[in-house]
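For this depiction, one protein chain was excluded, whereas all remaining protein chains were kept in their positions.
A and B label the chains in the order they appear, each numbered from 1.
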Amino acid sequence: MSSTAVFAKASPLDALQNWLPRLVLAPSMLIVLVGFYGYIFWTFLLSFTNSRFMPSYKWVGLQQYLRLWDNDRWWVASKNLLLFGGLFIGISLVIGVLLAVLLDQRVRREGFIRTVYLYPMALSMIVTGTAWKWLLNPGLGLDKLLRDWGWEGFRFDWLVDPERVVYCLVIAAVWQSSGFVMALFLAGLRGVDPSIIRSAQVDGASLPSIYLRIVLPSLRPVFFSALMILAHIAIKSFDLVAAMTAGGPGYASDLPAMFMYAHTFTRGQMGLGAASAMLMLGAVLAIIVPYLYSELRNKRHD
Amino acid sequence: MTSVVGHKPLSLGRVAIHATLLLACAVYLVPLLVMLLTSFKTPDDIRAGNLLSLPEVFSLIGWIKAWDSVGGYFWNSVKITVPAVLISTLLGALNGYVLSMWRFRGSQLFFGLLLFGCFLPFQVILLPASFTLGKLGLADTTAGLVLVHVVYGLAFTTLFFRNFYVSIPDALVRAARLDGAGFFTIFGRILLPMSVPTIMVCLIWQFTQIWNDFLFGVVFASGDSQPITVALNNLVNTSTGAKQYNVDMAAAMIAGLPTLVVYVLAGKYFLRGLTAGAVKG
Partner (left out) sequence: MASLQLCNVHKRYGAGQPDTLKNIELKIDSGEFLILVGPSGCGKSTLMNSIAGLEDITGGQILVDGQDVSGMSPKDRDIAMVFQSYALYPTMNVRDNIAFGLKMRKVAQEKIDEEVARVAKLLQIEHLLMRKPSQLSGGQQQRVAMGRALARRPKIYLFDEPLSNLDAKLRVEMRTEIKLMHQRLKTTTVYVTHDQIEAMTLGDKVAVMKDGIVQQFGTPHEIYNDPANQFVASFIGSPPMNFVPLRTRLHDGQCFGLLESATGVAGQARCELALGEAAELEGRELLLGVRPEQIQLAGADSTLPSLTAEVEVVEPTGPDTLVFVSLNDTKVCCRVAPDAAPQAGARLQLQFDPARVLLFDAASGERLRPGKRQATERKVAQLKRG
């Protein structure tokens, strides 16, 4: 019968079909293995060399890490990251949750209000930084606005104050990201079973205590997602600093990402930059790994 | 406050809620308003008035000067963004298709490895990537930036499509195989037409990511190949001459406008991308 002929003819094609999925995925696998993990390893190697403007492969052991340890600017950057990250995450969460809860009260024009809260997330950090740099301009920005409006003694010069410049970064970053936190929590609130709220009301609980004791605790997973993403944004923050302060005044507003860029690409300290990049990776891993672990474990329990 | 849940439209609580929400709206909108106002002022006007004062005369001089200095880089960004978005979306769709419908030994491990790319701090690959671009002769070129954006956008685009395709019953693929459709026919004729929302999410996510990128732009491009974010930053942070804030603000608006327009037109997909990227794999 003809079917045998069909079989013989189709065979090499069938073999190709069987291999197609692997063939299609192969370029991406190569990219991931080389471009992600290979490069991480490469950077790891560089962090143990004395590379300066050009990569060199002279092994110097932990010397670059020791230099970081002794480097005042690195410590400023790290402390700034803790301060900036802590404030940025904390304030964004508080504002985001508050706005989400308020928006959840069957508000008129909810769609429009939501759009307004979220639009800064669509902007580049460079644009955000440029705008806030102007808003916080000592002399012409908010400073002048409030004086024009009658607050004679008002002074706002945090942008050039080494002690307070980090707070300027926090303000701009919160402006950009708190709407996103709001959106995450609003989606979470919409997923809460309304009968829980109704039964709590029947039990006589007041609305604020329903939210504080019942609804928000049930949004723990959303809270952790938001926390992780915000932490991730904070650690990677580079553009905002570049646009707003360029790390200044001096290096008062330096962050590790800025430190890494400056040493690697403008100051010819490639080895030191690589070491700082590895420490950044370590910080991200310290946050991500426990999160992913608990996510996966929860999934297995489902 | 308990009355809030009821339907009394004008209780004190509801007024307070609306007032708070509108105040917050104002706070979010002020920076945009200030940028717009400032961009239409003249330098003298800026020094005379304040952030929220209206321009004496609406002047386009800031916008004209801004376009003169960053217009070319705007097109650079277009030339980088469009191909990078399209290529990374297509690759992400194919990857997601294989990872959900054609699993093979090791494909799950690969997905796990790829997923980590969503969290990768790019600082850790900058040096080897720049060496590689140099070796390939792609340093300081648009093509080089396209390549970098495709490679490091792959994690998110794959995640979007994989998560969508996992929700589709694989009986669909089995039915199509019995009907005689092959790997690419199933993808093109059956799955892609179903993926329009996911394609939108992915396109918009990639567009905002790549358009707004600064790190890759500043590291891998120089001079004429720079994207607009880098050009804007250079413009704003040059210390020579008197600051022209109207030009800065107009340039910032030019840099921000494409993503803002996309956000206003397709906010639904933008939000979905953000939350999909946010809430696990």
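Remarks
Everything below uses one rule, namely that a contact is a pair of C-beta atoms (placed from the backbone, for glycine too) under 8 Å apart; a residue touches a chain by one contact, two chains touch by 3 or more.
No experiment lies behind these values; they were computed from the predicted model shown.
In the complete complex, the hidden chain is touched by one of B:52, B:90, B:118 or B:172, namely B:172. Contact with the undisplayed chain is limited, among B:20, B:108 or B:185, to B:185.
Although one chain is not displayed, subunit B still touches it through residues 169, 171-172, 174-182, 185, 189-190, 193-194.
One rule holds in what follows: only the chains that are shown with their structure count from here on.
With centres taken as mean Cα positions, subunit B sits 14 Å from subunit A.
Every residue of subunit B that touches subunit A in the complex is listed here, in rising order: 1-2, 4-5, 14, 17-18, 20-22, 24-25, 27-32, 34-35, 38, 46-47, 49-53, 91, 94-95, 97-99, 102, 104, 107, 110, 113-114, 116-117, 119-129, 131, 151-152, 154, 158, 182-184, 208, 211-215, 218-219, 229, 232-233, 236-237, 245, 248-249, 251-252, 255-256, 259-260, 262-264, 267, 270-271, 274-275, 278-280. Interface residues of subunit A facing subunit B in the complex, by the touch rule stated above, are 17, 20-22, 24-25, 27-29, 31-33, 35-40, 42-43, 46, 55, 99, 102-103, 105, 107-108, 113, 115-128, 130-135, 137, 140-142, 144-145, 148, 175, 179-180, 183-184, 187, 197, 201, 206-208, 222, 225-226, 229, 232, 235-236, 238-239, 242-243, 246, 256-257, 260-261, 264-265, 270, 273-274, 276-278, 280-281, 284, 288, 295.
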